[in-house]
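My structure is below; once you've seen it, I'll send some questions.
Shown here: the complex without one of its protein chains, the others still in place.
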Amino acid sequence: MAETATVYEPGTHPDLPPPATEVGVIGWLRQNLFSNWWNSLLTVVGLYLAWAAFAPLIQWAILDADWVGDTRDACSSGGACWVFVNVRINQFMYGFYPLEEQWRVNLTGIIFALSLAWLMVPRIPGKRYGALFVLIVFPIIAYYLLGGGSFGLPEVETTRWGGLMLTLILATAGIVAAFPLGILLALGRRSQMPIVRALSIAYIELWRGVPLITVLFMSSVMLPLFLPEGVYFDKLLRALIGIFMFQAAYIAEVVRGGLQAIPKGQYEAADALGLSYWKKMRLVILPQALKLVIPGIVNTFNELFKDTTLVLIIGLMDLLAIIKTSLEDPNWLGYSIEGYVFAGVVFWIFCFGMSRYSMAIERKLHTGHKR
Amino acid sequence: MSHKSNDEAPAAPSFWRDPRKRQWIFQILVLALVGLLFAYIFHNTLYNLEKRGISTGFDFLNHEAGFNILMSLIPYDETYTYGRTFLVGLLNTLLVSAIGIVFATLIGFLVGVARLSSNWIISRLANLYIEVFRNLPLLLQILFWYFAILPLLPHPRQSIQIGELFLNKRGLYLPKPIFEPGFGWVLAALGLAIVASILIARWAHRRQEATGQPFPVFWTSLGLIVLLPWLAYGLAGFPLNWDLPELRGFNFRGGIGVIPELFALALALSIYTAAYIAEIVRSGIQSVSHGQTEAAYALGLKPGQTLRLVIIPQAMRVIIPQLTSQYLNLTKNSSLAPAIGYPDLVAVFAGTTLNQTGQAVEIIGMTMGVYLVISLTISAFMNWYNKRMALVER
Partner (left out) sequence: MKIKNLIASGALLAVGTLPVAHAGATLDAVKSKGFVQCGVSTGLPGFSATNDKGEWTGLDVDVCRAVAAAVFGDASKVKYTPLTAKERFTALQSGEIDMLSRNTTWTLTRDTNLGLNFAGVNYYDGQGFMVHKSLGVKSAKELDGAAICIQAGTTTELNLADYFRSNGMKYEAITYDTSDETVKGFEAGRCDVLTSDQSQLYALRIKLKDPKGAMVLPEVISKEPLGPVVRNGDEDWLKVVRWSLFAMVNAEEMGVTSKNVDEVKKTTKDPGKQRLLGLSGIGGKGLKVGDDWAYSIIKQVGNYGEAFERNVGMDSPLKIARGLNALWSKGGIQYAPPIR
């Protein structure tokens, strides 16, 4: 106050720094957390809820947990017993796949990851060939590599497949196999031909209307009755047939969404050029539509991936089922929580990754009037 | 395709070149193939069933079931038939789905709006909620909620008691109303109040359109709906008695029992589906262009009113179709009930009944048929509703 006040001409006062309460950490806090009493209350309650949920979890899962050992005696501290998971991690990943043959699973996984990267990373060219590879060549490679029985590879029957590997196989094989039928059904539903359209609609609505669990029951209990005497399908194949029929209906709906999003002018232009129906679809419509439906397909895959946990009710050893079977081992009775938490974490990582990817693609494709 | 010579008149294209004829032939072929496939399956099934000595037909529905069901909305005990178990299971499925749908919608809208909150913590927490619950298999979640809730509840002998309400591991026990003759008057009064409220709402709407004067419809209707039945209740001489639950031996008897399985399943279904609904609500709200909000503010509407009168009605058009498919998913997902012992259709009918009768084709067929009918009904209803909503557009 004692200083001499500088006198400014009106309009020449230099800009003052913003008040300390509006910038920096404090400003951010005030703006985003404590802008009024209601917001402040929400912040406090939110923080408390987060603390109440996570503190005991961390205590149990990390601070108090036992990690190494061979038997249940190693678990004495009262927290989580990760020894159980540790001892069986190979089973949880590969099921009963013979140890010395597991490189085949890994190789299949690597090929699949590479071809997926081909499809998913926008910068790599040749998407069409990538798609053909994944849809046609890869299944054949995977079939011989995993099943064996030829090319000098010993046979590994499907009852020995299990764990995360089986979960991934069910989900990917289900989607890959369902893709062509799904596209056909989507085209059928938008077709001019009344009978084809009616059949497509009936198929799609029928399979979308029933829970997967009943579909799996059907494929495990009813399907053997549908076949002539003395003929049976491998159990895994039966489940896959069920998943495939079920999934095709969902893919069809996703693809239909893509087809509808293509402007009518594209159809008319293709017609005007004199392209036949299949040429029109293959060269003009589907390449555009399929690009649009990638997020939808990824989401469908995500759902299917989570739903594969249901195959345990028909006795297939997917990740959750093999954990449950391990819990029946007389030497490891009573560690179900650890098993389920492990399953949860694995599923979460996969599903979260996929949903992030689908969101990123969606953002890229979405150029609407968002704020 | 065969090639014909060029001698024919150009007016009539060759048989194979006529797209319409070709389409019909193609369609007939497809139909014939599908028909053949079904005939083949049908033939094999009949042959196999006969060969294996599995009885066919729906006679088993009239046989005595002989097993107990935990929860039933209609009278049931071991002496009823398998047909009755079907009904019991169906009603339980419908019940848990209905409860799940209501709460999933509530939680979903709440989280969806919270996701867009200006409060950083709240929007992060909402995001965390969505990412955690959407990316875990529902089966794991159902097991988690069930076995997380159970240990928190006390044993029956140490029940938490609030008035005549008892809460313990066996469930929530409520007094059961027993209606006596005069109760019809109360129901009639309630009906009258509802009709009156609807009429008042219509009248108020017209008046507001004409004169711009608002009328407190909500409070008037609430008053009517609460007061009129009470008045009738008093005038009719309080024609209602209560069957109170009481502890006898191991458990409570009498009253209405709400089992914890129902609670856990409905909770898990709501929480899981709400994560999807929240995303739908968020994208729905974001799809309404920001100019709408600015215009509403310019007209002097408060933020709450803007959300309620401007944003939500427009967002609903985006939200409803997706909401429908979530409701369908929830109903179908309720089929995971057997994991925690909730006696839904799959547990009671496609589970115990199938195990006992072995008639897989009939039972799985009926079960799938029921879900199909439920699905088609919900989508038909939502389509109708969607059309109504779409009409609001000008």
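Letters A and B mark the chains as written, and numbering starts fresh at 1 in each.
The rule we apply is simple: a contact is a pair of C-beta atoms (placed from the backbone, for glycine too) under 8 Å apart; a residue touches a chain by one contact, two chains touch by 3 or more.
In this text, all values refer to a predicted model and were calculated from it rather than measured experimentally.
Peer 1: Any idea which of A:22, A:64, A:157 or A:271 touches the chain not displayed?
Peer 2: Considering all chains, including the one not shown, the answer is A:157.
Peer 1: Touch as defined at the start, partner being the missing chain; which of A:227, A:262, A:275 or A:354 qualifies?
Peer 2: Among A:227, A:262, A:275 or A:354, only A:227 touches the chain that is not shown.
Peer 1: Please identify, in ascending order, the residues of subunit B that touch the omitted chain?
Peer 2: Answer for subunit B: residues 40, 43, 51-54, 66-70, 78, 143, 147, 150-151, 153, 155, 169-170, 248-251, 253, 260-261, 338-341, 343, 347, 351-352, 354-356, 358, 360 touch the chain left out.
Peer 1: In the complete complex, which positions of subunit A touch the hidden chain?
Peer 2: 87-88, 90-91, 95-96, 143, 157, 159, 217, 220-221, 224-225, 227-228, 230-235, 237, 312-315, 317, 321, 324-331, 333-334, 336
Operating definition for what follows: only the chains that are shown with their structure count from here on.
Peer 1: From the mean C-alpha coordinate of subunit A to that of subunit B, what's the distance rounded to whole Å?
Peer 2: 25
Peer 1: Mind listing the subunit A positions that touch subunit B in their complex?
Peer 2: Per the touch definition, subunit A meets subunit B at residues 32-33, 35, 39, 42-43, 46-47, 49-50, 192-196, 199, 205-206, 208-215, 217-218, 221-222, 224-229, 302, 306-307, 309-310, 320, 340, 343-344, 347-348, 351-352, 355, 368-371.
Peer 1: Quick one: in the complex, what on subunit B touches subunit A?
Peer 2: 23, 26-28, 30-31, 34, 41, 44-45, 47-49, 51, 117-122, 125, 131-132, 134-140, 143-144, 286-287, 289-290, 328, 332-333, 335-336, 346, 350, 354, 360-361, 364, 367-368, 371-372, 374-376
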